[in-house]
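All protein chains of the complex are present and in place, except for one that has been dropped.
A, B and C are the chain letters, set down in written order, and residue numbers restart from 1 in every chain.
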Amino acid sequence: MIQMKDVYKKYPNGIVAANGITVDIKQGEFVYVVGPSGAGKSTFIKMMYREEKPTSGDIIINGMNLAKIKAKKVPLLRRQIGVVFQDFKLLPRMNVYENVAFALEVIEESPKVIRKRVMEVLDLVGLKHKARMFPTELSGGEQQRISIARSIVNRPKLVIADEPTGNLDPDTSWEIMNIFQEINSRGTTIIMATHNKEIVNTLKHRVIAVEGGMIARDEAEGDYGYEI
Amino acid sequence: MIQMKDVYKKYPNGIVAANGITVDIKQGEFVYVVGPSGAGKSTFIKMMYREEKPTSGDIIINGMNLAKIKAKKVPLLRRQIGVVFQDFKLLPRMNVYENVAFALEVIEESPKVIRKRVMEVLDLVGLKHKARMFPTELSGGEQQRISIARSIVNRPKLVIADEPTGNLDPDTSWEIMNIFQEINSRGTTIIMATHNKEIVNTLKHRVIAVEGGMIARDEAEGDYGYEI
Amino acid sequence: MKFRTMGRHVKESFRSIGRNGWMTFASVSAVTVTLLLVGVFVAIMMNLNKLADDLENNVEVKVYAELIADEEQLATLEEEISTTLGVQEVVYSSKEQELVKLAETMGQEFQLYEQDNPLFNTFYVKAATPKETLAVAARIAKLDSVERVEDGRAQVQKLFSVLDVSRNIGLVLILGLLFTAMFLISNTIRITIVARRRDIEIMKLVGATNWFIRIPFIFEGMWLGIMGAILPITLVSIAYYNLFNLFNVELASTGIYSLLTPMPFLLQINALLLAMGIVIGVWGSFMSVRKFLKV
Partner (left out) sequence: MKFRTMGRHVKESFRSIGRNGWMTFASVSAVTVTLLLVGVFVAIMMNLNKLADDLENNVEVKVYAELIADEEQLATLEEEISTTLGVQEVVYSSKEQELVKLAETMGQEFQLYEQDNPLFNTFYVKAATPKETLAVAARIAKLDSVERVEDGRAQVQKLFSVLDVSRNIGLVLILGLLFTAMFLISNTIRITIVARRRDIEIMKLVGATNWFIRIPFIFEGMWLGIMGAILPITLVSIAYYNLFNLFNVELASTGIYSLLTPMPFLLQINALLLAMGIVIGVWGSFMSVRKFLKV
């Protein structure tokens, strides 16, 4: 599903955030991306839905080569990927319902389907009762859960989550992990950058450790590592 | 140092985020604030530096009654408190150095002292080499560390941190905790909302658990609780 | 794009108008103030232009009949003048009438010369189009029984060139004003959209196509333009209607000058204001959003 080959990313300010990454992720896998702060996890992830373009190297998602894809095709790529952003990226002038519905509106779903699916997914993250509130009226963790709801509402084949439990208490974190487990078991590929050692060590999956823009470790059924 | 009495906070949308909170925190204490997502931790904290005004009840910080304080005095209050915001609140048009320096500029420190202290504190959070970068060029965890640096740069008597390790890997989290321990041992009061069970259970301090806007538990040397 | 999506875009544009409260107000008021300025100046300029036209249309050729011409010859001459190419109107004034006129301006003493009237029987001729005046004068000069033709060549040409210059200046000013108005309005709209650049970026990251993002903004620009045009249209109409009633009677009494009648004129100017509002609103939105779609 995802192939990266010799991917190299240098930001305009000179920082090299991906320094020759080669990786192959199969359909249906569940992958943790771990590593210290500033290691390049978010950059690694952002290149998959083309928020960032690699400076060199090939990235092939679902058969599309992101290095060669036309700008017009990018929305089509992004609709196949659900993204939980590290900074949530909720639309401040839309309420919770509209924020989640937006991901379905762009694929021109019928209003009936939209309503049904949005309410379902809001229920799943436990925020159905806050559908009419605006992002500024939510706590940090609630905003994060809206971002999660939006990423899964259009049932994408690939979910990319950047520290989806960073602002959540352990209980809620586990509920979210259960949701991810569930959709993963239905065949969705999940890539999740995380700092949550407990989750990584308990719910065993493939672990990719990024350090200084390079893949330092890539283990199926790995653990978090980095013991103090 | 901090006294709250029957503090009640109802947001304009009708949500009651603090429902009769009475608490007393002494100078030099280290307090964890825990609780599920949306419990009212941030609201509890925001009322201390008057980002939010309580609907009723008294809050006395350092002898100032926040319910009666004049708008003109609020900046003076805030200068005595270092705040790590859950959403960082960095100024996007200022670089890292300027963001941290800002907290010293408002108290009209001399440029020499500013330069020295800012560099010191950036070194402490491990980001001295990124002083000239802008917040948008930083990773989530790096932004969080800048917010931490800014909160302690003017050596306040009270540091309030809202999930200061939410975007940090365990190693970096522990480094930050060491800094907090260090300044706490020098007499600074620290109030820290957190979801990090490991830290709370390892580094024992007073724990205040908030649930549904009320204090559910308040233990000296407590632990995180909420076992799965 | 499915049809219902268009409905969604319209709804979205209304919602956005409501939720961007302050920004909407800023844009609408910029449109309002600018269009009001445009309306007032265009109304004034077009009326000045009308007055200039009236003035120009009032230029006459004075034809002196030969002193020896008798009644019959004068009638023939009048007939010939009125059939001359380019003549619109001929008015006859006998030498007695001329003397009365002269006495009116120069003093009653001239009435004394009634018996020994030194003046000519005169025809006042108006050309169909002011610019033809000189050609008409030349043609008439060739007719029988004409003593002399006074086309006021110097005055006529001077008047025409003055009017042409002022009309051109007026046109340049109006065009400058229109351009300025366009710039200011689209500038304002652009800044409000820049303030929402993050929204646009997020939408793109969630998989929206450029058109999906653009269309609600374009509708929004249209509503802004329409809302901003309401007040100028109302105020200009009311003000012009009242000023017209106040001044036109007096002006019309001169027989030469008149203001543009409200009916077609107000329709034209209001159409201009509305069109400007809409076009700039739509165009301003379109151009501004474009900048941020490259995410």
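Rule of thumb we're sticking to: a residue touches a chain if its C-beta (ideal position, glycine included) is under 8 Å from a C-beta of that chain, and two chains touch if they have at least 3 such contacts.
Note that the coordinates shown come from a computational prediction; the quantities given were computed from them, not determined experimentally.
**Q** Where does the absent chain make contact, in terms of the chains shown?
**A** B, C
**Q** Touch as defined at the start, partner being the missing chain; which of B:Lys5, B:Arg78, B:Arg115 or B:Lys204 qualifies?
**A** Result: among the candidates, B:Arg78 touches the missing chain.
**Q** Out of C:Val33, C:Leu163 or C:Leu272, point to the residue that touches the absent chain in the complete complex.
**A** With C:Val33, C:Leu163 or C:Leu272 as choices, the missing chain is touched by C:Val33.
**Q** Residue-wise, where is subunit C in contact with the chain that is not depicted?
**A** That gives, for subunit C, the contact residues 22-23, 26, 29-30, 33-34, 36-37, 40-41, 44, 64, 102, 106-107, 109-110, 112-113, 118-120, 148, 150, 173, 176-177, 180, 183-184, 187-188, 190-192, 194-195.
**Q** State which residues belonging to subunit B touch the missing partner chain.
**A** Residues of subunit B in contact with the hidden chain: 49, 51, 71-72, 74-76, 78-79, 83, 85, 89-93, 102-103, 105-108, 110-111, 150.
We adopt the following convention: only the chains that are shown with their structure count from here on.
**Q** Which groups of chains are still linked by touch once subunit A is set aside?
**A** Without subunit A, and with every other chain where it sits, the touching chains cluster as B | C.
**Q** Farthest chain from subunit C, going by mean C-alpha coordinates, please.
**A** B
**Q** Where is the C-beta contact count highest, in terms of which two chains?
**A** Maximum number of inter-chain contact pairs occurs for A-B.
**Q** With centres defined from CA atoms, tell me which chain sits nearest the overall protein centre.
**A** A
**Q** So what's the Cα centroid distance for subunit B and subunit C, whole Å?
**A** Result: the chain centres lie 66 Å from each other.
**Q** Give, as an integer number of Å, the spacing between the C-alpha centres of subunit C and subunit A.
**A** Roughly 62 Å, centre to centre.
**Q** How many angstrom lie between the CA centroids of subunit A and subunit B, rounded to a whole number?
**A** The answer is 28 Å.
**Q** Quick check on subunit B: which residues sit in contact with 2+ other chains?
**A** none
**Q** Which parts of subunit C, given as residue numbers and ranges, touch two or more other chains?
**A** none
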